[in-house]
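A protein chain is absent from this complex, but the other protein chains hold their places.
Chains here go by letter, A and B, matching the order in which they are written, and residues are numbered from 1 within each.
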Amino acid sequence: MINRRLLAASAVFLLALLLPAFISGYGIRILNLALISAIAVIGLNFAFGYAGLITLAQAGFVGCGAYITAILSTTLGLSPWLSIPAAMVGAGVIAVVIGLPMLRLKGHYLALATLGFNVSFVIVATNWKSLMGGTDGISGIPALALPGWSLGTDHRYYYVVWAALAVATWCAWRIRNSHIGLAMIAVRDDEIATGAASVGVTRIKVQAFGLSAVYAGLAGALFAHMTNFVAPDDFALGHSIIYLAMLIIGGEGSILGAIAGAVIVTFMPELMRDLGTAYLIVFGGLMLLILIFLPKGLLSLTGIVARRLKALSR
Amino acid sequence: MSATILAIDGLSKNFGGVHAVQSVSLAIPAGRVFSVIGPNGAGKTTLINVLTGILPSSGGKVQFEDRDITDAPAHVVASAGMVRTFQNGRLFQRLTVMENVLVGAHHLLPQSVWSAIAGGTAARRMGEIRERAAVLLATLGLTGDTDRLVGSLPYGRQRMVEIARALVSKPKLLLLDEPAAGLNSSEVERLRGILEELRTQGLTLVLVEHNMGLVMRVADRIAVISFGEKIAEGSPAEVRADPKVLEAYLGHGYRHAEG
Partner (left out) sequence: MSQQFIQLVVSGLAVGAVYALVGLAFIMVNEATGVVNFATGQMVAIGCFLSVSTGIQMGLPLGPAYALALVAMALFGIVFYAVVFRPLQDRPVVTVIIGTVMIGIVIQNSALMTWGSVPFRPRSPFGRQVVDVFGAAISAHALFVIAVAFLMIGLLYGFIYRTAIGARMRAVAQDRDAARLMGISVDRMFVLTWVIAGLLTGAAGILVGPMWFADVNMGDPIALKAFAAIIIGGFSSVPGAIVGGILVGLAEMLGAAYISSAYKDGLVFLVMILFLLVRPQGIFGERIGQRA
């Protein structure tokens, strides 16, 4: 199913490979963070964008992934190439286990239950000093490496993150166009009709939730091996809300929207640092304006621009 | 006399003090069109909702093809081969016509996320289902609309999409909840043709309807529900002449005027 959107997205992805030549130092670090967040937000898109589950747990799952890989690669000395997949699976399993009871809840009740999970995760991470290091966190997390070639610099790590995002995007696109993706979207649109059409609604919700956690786990693991250090505050509730904001601002229900939102929301405060202390105020205000004037998110701008160009060319 | 494909035995549904369905028993014969009629608020839609697992029952038994499906969840009932359409239609607004239809075939495909990514069997089977869906949509007059969002279709064609979604999984019994509601006369005529074609193909149809013209012309057998109870059952001619039925629709006075 080749279409224009797919071609455009592929082109952007390929061009993005050239970015490290133009950006340096701090910029690459931010870029890596943006792409890592994008993976988490694509995950969130399954649960919220498609299936309509209001989840405030995403940062908690990112934290699960980060801590699992941190513990496995430091305490057990496992190679990151093994501990990262383990982190993804671990986060997914945790999500399924808590999802089975929680996903019976709907609307703001589900939101609050997932909020409770995220908050509890931070509390446990802060207090379980022996396993998770408490407020000091876990440091000395090894960088990724290929035989004879360290991937420890931000520049080199960019290609790792780029590859992970590319695979994550491709998988998400496959899922979206499969019967699983359709069922997730249907569940949000009309849960009753979805059940009547032979979709096990609880199962699909758990799958969406679990999938979002697997993606979050990957993001967390990549984060851990980039910063070589994890601490509870990186996975606090506020980050879950920011992921949700990234998705809505970029365009919920859209994989590209998830990526766009993550990039914009990560970069914008950085671009505005020159404004001094007020930069977060401007950022918050700008986000509010986007919410008000672009109800379908930033990605809808491409549609609006395309239509205007079409009208002009007549 | 054909075999009973759906046996409803003493089915009841209460909402607090309201007895919406009171001990209804029906034996739906396979391969025929069975219609359920009755005045507004009689409990017909509630009956369908309980049969298809959307509402829990308050008593009684339901057997589909010798399998007890009482209070089975909605998706289990649909996977077993008994599907339904909704009054006023319930479609997935964010999906296209084709995608809406494909959701109906969900249980025919492997249920794991991995199969969706990896392809192989799932992709092949999906291809077959897509072809089947395309044929269905063509039969129902929707070929040009396949990739349009359902919301952009006129009402009559949206109802057709719902029927296609129900049929894509090759069910054995189709429950239709007021499919003629909101259709103009040519659309109703088209619907009649479709129902008769489906019956020829061996599908069992249960038709809840208000449009008496349609019912009298397609139904092989009719049951009449009033205030949650079955008050009459028989061939169209028998039901039409039954004084209890006339009384249920027209009120008490009619009986006295007649006799």
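One rule holds for everything that comes next: a residue touches a chain if its C-beta (ideal position, glycine included) is under 8 Å from a C-beta of that chain, and two chains touch if they have at least 3 such contacts.
The structure displayed is predicted, hence computed values, not measured ones.
Touch with the chain omitted from the figure is made, among A:Ala91, A:Leu144, A:Leu244 or A:Leu298, by A:Leu244.
Of the candidate positions A:Ser79, A:Ser120 or A:Ser150, contact with the unshown chain belongs to A:Ser120. Listed here are the chain A residues that touch the chain not shown: 48, 54, 101-102, 105, 108-109, 111-113, 115-117, 119-120, 123-124, 126-127, 237, 241, 244-245, 248-249, 277-278, 280-281, 283-285, 287-288, 291-292, 295.
In this section, only the chains that are shown with their structure count from here on.
Note: centroid distance chain A to chain B, computed from Cα atoms, is 42 Å. Those residues of chain B that touch chain A in the complex are listed here as 52-54, 73-75, 78-79, 83-84, 86, 90-95, 99, 102-107, 109, 111, 113, 115-117, 119, 122, 126, 165-166, 169. On chain A, the positions that touch chain B within their shared complex are 171, 174-175, 178-183, 185-186, 188-190, 192-201, 203, 207, 210-211, 253.
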